[in-house]
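The other protein chains are all here in position, but one chain of the complex has been omitted.
Chain lettering (A, B, C, D and E) follows the sequence in which the chains are written, and residue indices restart at 1 in each chain.
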Amino acid sequence: MSDEARRKAGEEILETLLGGTPQRGGALPDDFLDMTVDHVFGRIWARPGLELQERSMITLAALTVLGRENELRVHLRGALNLGIPKEKILEILIHLAHYGGWPVAVTAMRIAKESFESFDKKQQRS
Amino acid sequence: MSDEARRKAGEEILETLLGGTPQRGGALPDDFLDMTVDHVFGRIWARPGLELQERSMITLAALTVLGRENELRVHLRGALNLGIPKEKILEILIHLAHYGGWPVAVTAMRIAKESFESFDKKQQRS
Amino acid sequence: MSDEARRKAGEEILETLLGGTPQRGGALPDDFLDMTVDHVFGRIWARPGLELQERSMITLAALTVLGRENELRVHLRGALNLGIPKEKILEILIHLAHYGGWPVAVTAMRIAKESFESFDKKQQRS
Amino acid sequence: MSDEARRKAGEEILETLLGGTPQRGGALPDDFLDMTVDHVFGRIWARPGLELQERSMITLAALTVLGRENELRVHLRGALNLGIPKEKILEILIHLAHYGGWPVAVTAMRIAKESFESFDKKQQRS
Amino acid sequence: MSDEARRKAGEEILETLLGGTPQRGGALPDDFLDMTVDHVFGRIWARPGLELQERSMITLAALTVLGRENELRVHLRGALNLGIPKEKILEILIHLAHYGGWPVAVTAMRIAKESFESFDKKQQRS
Partner (left out) sequence: MSDEARRKAGEEILETLLGGTPQRGGALPDDFLDMTVDHVFGRIWARPGLELQERSMITLAALTVLGRENELRVHLRGALNLGIPKEKILEILIHLAHYGGWPVAVTAMRIAKESFESFDKKQQRS
């Protein structure tokens, strides 16, 4: 598979997940942004072995227990865009309180509440 | 829901997942073992919001990125008992290398290989 | 022990520790809030094997080295409400710099300073 | 306070806690071993702001939730040497399951069981 | 080496790295600030076994993968003051995405962007 094919595959996933590809020239060095698009999204997320919703769920699980708050926000938006119901997202966080500890779950729930509200506002506008 | 009902629900999940409930008198204090059965399995895993296979997958994700090797071994066995295909488990680990870093994925893959072999041996015997 | 008895025990501990029980309908799903009150506080914190001040100290230790900043803020308030002297809290953080690394201790100290000031203001008002 | 005074203070604490000071020429570079004795034990553990048992308990808490298994083993021995009852140590681990997650508590309980047995054997011999 | 000599050595390193020593009476207890200056900077950073730039680079690496955002900000400033080029700092972060996971690298890149801008502004003013 060529880099161009991967880039395209990555951009399609990013469109579905986050509504577009981040622009070059931001905080991420261009090289790193490129490999995020073509490697992480175009080569990994595009693999057939897991449904997109499944990838989203395990990504949420990883980000929650590791306490990666910024990225969690991004992937909560992604999960909602993929149509994962809010109740299911909260159920994942309740479950994870027992594997990563209460504090990471509580923090994730606060972030989820904000993400849900912001998603709902955006839906109403469109 | 009474504690007895939860205990029973927990024991059923543990039967499905791990083939039985750990015996009292081992390394875990009895009180803690009890609350593991009735709270973690009987109250959390038994909730209807997620399929058992989904709970297994997010548990694997959490244990992998946190590097909890002993528990990962237990829940890899659980995942296989639930019928999650080996290829799908490995796909989860490949995905997580990008969120928790290569080292946690590589370690989880080594443990997975051992778990797969031990599961296969047990299947052949029965 | 019935769930009601645990709920009551949990609410009493929360009253002592934080001046009350968080209300339903906030960021935490009601189910999760309930199990936080009746399981974490009513079943765990209420156990006789450790003094409340000891539970507070080991909780601070865990939250500090894990870098769980939001929860640390909550439990610093709890520690002050239980009458643990500020000097003792800071001594814990100095100690932990050597087990969790300087950065987690420094961050905890900054949060402690804010918590101490906010606690003092509240005391003056009442 | 001179370095010599700190070295002596550190060696006294190590004698109480672990029955002696590790010898130079082992895995730790001599310089690092020296600063462990005179700084960590002679300057930190020797400070008056916390009882030795309190320092031991928060150290156990930190090592448990961080999953530092080797050091946990050392400080479990230290806790027993200081006279902290086994039931109290296990109570700490039950508590921490809720802050660091079930897996770190379960692993610590397995290590504690081994430490308790090895401590008991040593007691019987002497 | 006397404590005074270490204090002086630590202050010199801090002058080079951060343009001065933090004042007593802030968030850090005075005792802890003192041992940060004389032990961490005067005894460790002052050791001859590594160049200052090398110490800076491994410190950045540790802070990035551990997600210690406040301290990372401080040491990014330090790295720039030591003359480590921005491109090299970003290269370190791209590398570490593969060992600590994408999320810690992305967060560090956002902080680096802010640190670079703030450093450039300060340079222009002087």
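Just so we're on the same page, a contact is a pair of C-beta atoms (placed from the backbone, for glycine too) under 8 Å apart; a residue touches a chain by one contact, two chains touch by 3 or more.
Quick caveat: nothing in here was measured; it's all calculated off a predicted structure.
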| item | value |
| --- | --- |
| Touch partners, limited to displayed chains, of the chain removed from view | A, B, C, D, E |
| Selected from D:T36, D:N81 or D:S118 as touching the chain missing from the view | D:T36 |
| Selected residue (touches chain absent from view) among B:M35, B:L60, B:V74 or B:V104 | B:V104 |
| Contacts of chain E with the absent chain, listed as residue ranges | 40, 44-45, 47, 49-50, 54-55, 57-66, 68, 71, 87-88, 90-92, 94-96, 98-100 |
| For chain D, the residues touching the chain missing from this view | 26-29, 31-32, 36, 40, 62-63, 66-68, 70-71 |
| Chain not shown, touching residues in chain A | 1, 3, 35, 39, 43 |
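In this text, only the chains that are shown with their structure count from here on.
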| item | value |
| --- | --- |
| For chain C paired with chain D, centre-to-centre distance based on mean C-alpha positions, whole Å | 24 |
| Computed distance of Cα centres, chain E from chain C, in Å | 31 |
| Of all residues in chain C, the ones touching two or more other chains | 40, 62-63, 66-68, 71, 90, 94 |
